[in-house]
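Quick one: the structure is below, and I'll ask about it shortly.
One protein chain is absent from this view; the other protein chains keep their places.
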Amino acid sequence: MKYIDEFRNKDFVTKLVDLIYRSVIHNYTFMEVCGGHTSAIQRFGIPSLLPENVRLISGPGCPVCVTGTDFIDKAIAYSKMEDVIITTYGDLIKVPGSSSSLEKEKAAGANIRIVLSGLDALEFARLNAAKKIIFLGIGFETTAPGTAVTIKLAAKENIGNFFLFSAHKLMPPAMEAIIKNGASLDGFICPGHVAAITGSSIFDFIPERYNLGCVVTGFEPADILLSILMLIKMVNQNTPKVEIQYNRAVTLCGNLIAQRCLSEVFESCDASWRGLGVIPLSGLKLRKDFERFDIENILPIKIVFKEDNELCICGEILRGLKTPEDCPLFSEICFPENPLGACMVSNEGACNSWYKYRFVK
Amino acid sequence: MCLSIPAKIISIDGSMAEVSAGGAIFSAGLHIIENARVGDYILLHAGFAIQKISEKEAEETLKLFEEMNNSLNE
Partner (left out) sequence: MNDFISLNHGSGGKLTHELIEKVFVKRFSMSEPLTDSFIIKESGSTLAFTTDSYVVDPLFFPGGNIGKLAICGTVNDLAVSGADPMYIAASFIIEEGFPIDDLVLIADSMAEEAAKAGVKIVTGDTKVVDKGKCDKLFITTSGTGILRPDMDYISTGKMIKPGDKLIINGPLGNHAIAILGARNNMAFRTTVTSDCASLNHLIHKALQSCKEILFMRDVTRGGLATVLNELAGMIKCGIMVTEASIPVDDQVRGLCEMLGFDPLFLANEGKVLMVVSAGEENKVVEILKSDPLGSYSEVIGEIIADKRELVVLNTSVGGKRIIDMPAGIQLPRIC
């Protein structure tokens, strides 16, 4: 498949690994903050290719993992309302809330549909005029523009039964919170698809304020290894900056149409990140012009929710302070079939990837 | 969620396109990219084309890999 296979070329990968081995002169810890990277790194067995002194850790890059229990509990509460159809990305249905999950509620008869796109959810609304269609909007800057387009279409067509329950979040504030929280890092493998939308300039503050290098990275093994090589060189030469490895999709300024769409429909707000707490101006909510689509505005609900199992260390894992193997629950009672925390639920979660794709040296 | 793959535009109808990944056909909204043409490769994410893939830049990256591969010393 074009633009995939060429970047999985084994010879390129072998050479890059060789160059990495020749470049290492310290210990290095690099954090990736994108579920797609977590998953790709484990899937291709990249840790098994790297020298011992290059460590990769996962940050809060999985939008499912950082979605709070309260969001799931509220979504479940909405799903129990009469005449409501919940539409959601598939990733979210197994996430445990305080006492249930969307998947369990679906099995018990709640009207919950999996969609691949906000546009599918809007179509549900067109076809079910008597129902309230609530779309669970999760995802970072990569996904939020699609939701923005959907809201604009709903507004244009005056669709009165379509609503958004937004948990959209922004990546840079979380990265800053990670650094301030004390994670010991030498650089960031930056999310290539977020940057395809925002442009690479959103990461400029990281080398400027914190002297950490950032490489905006693609998702194939050659991309990831080249980025690691670039980060190693930045550390060795003490030249932290933002560089784009994924230049076939990312520019300095990004996708201006998508950015305009986002700022037309959304404004930033404080948001609660599972494991990180509240991070100021790290979430997206609908602007006043579109607040009629905000389900929390139309149908506010209060729920009482339970925090995660007190032994669960998803928070520290998301902050890059611990690894899944440091968790007493990992693979003992918390595993993909029985996830206790969000890091295990999502296919892109650090614990799920670590468990599924355990590498062999 | 970050799942986004390169897919080739095979037909366009207004602001929607059909795109192919290995022959499997998906719908893609073209609302946030401009000047999309049949034959272009785009990044498909959550039902939308979020960016066009630059053939020129892709080739440059591959050339870089080739050069690394061919070099005898670092």
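Each chain carries a letter (A and B) given by its place in the written order, and its residues are counted from 1.
Here, contacts are C-beta pairs under 8 Å (C-beta built on N, C-alpha and C of every residue); 3 or more make two chains touch, one makes a residue touch a chain.
Quantities reported herein were computed from a predicted structural model and do not represent experimental measurements.
Trainee: Among A:14, A:27 or A:211, single out the residue that touches the unshown chain.
Mentor: From the options A:14, A:27 or A:211, the contact with the absent chain belongs to A:14.
Trainee: Who touches the missing chain here, B:9, B:30 or B:44?
Mentor: Of the candidates B:9, B:30 or B:44, B:44 is in touch with the missing chain.
Trainee: Specify the residue from the set B:3, B:17 or B:53 that touches the hidden chain.
Mentor: B:3
Trainee: One chain is left out of this view; which of A:48, A:211 or A:263 touches it in the full complex?
Mentor: For the chain that is not drawn, the touching residue is A:48.
Trainee: Could you please point out the chain A residues that touch the chain left off the display?
Mentor: Residues of chain A in touch with the missing chain: 1, 4, 8-10, 13-14, 17, 39, 42-49, 94, 113-117, 120, 221-222, 335-337, 347, 355-361.
Trainee: Residue-wise, where is chain B in contact with the chain that is not depicted?
Mentor: For chain B, the residues touching the absent chain are 3, 5, 7, 20-27, 44, 47.
Operating definition for what follows: only the chains that are shown with their structure count from here on.
Trainee: With chain centres taken as the means of their Cα atoms, state the distance from chain A to chain B in Å.
Mentor: 21
Trainee: If we count contacts the way the header does, which residues on chain A are in touch with chain B in the complex?
Mentor: Residues 1-4, 6-7, 9, 11-12, 15-16, 19, 22-23, 34-37, 61-64, 89, 91, 116-120, 138-140, 142-143, 145-146, 149, 191, 193, 196-197, 219, 222, 226, 245, 247-250, 255, 257-258, 261, 346, 348 of chain A touch chain B in their complex.
Trainee: Touching residues of chain B toward chain A in the complex: what are they?
Mentor: Of all residues in chain B, those touching chain A are 1-6, 8, 21-22, 26-27, 29, 31-34, 41, 43, 45-48, 50-51, 53-55, 57-58, 60-62, 64-66, 68-69, 74.
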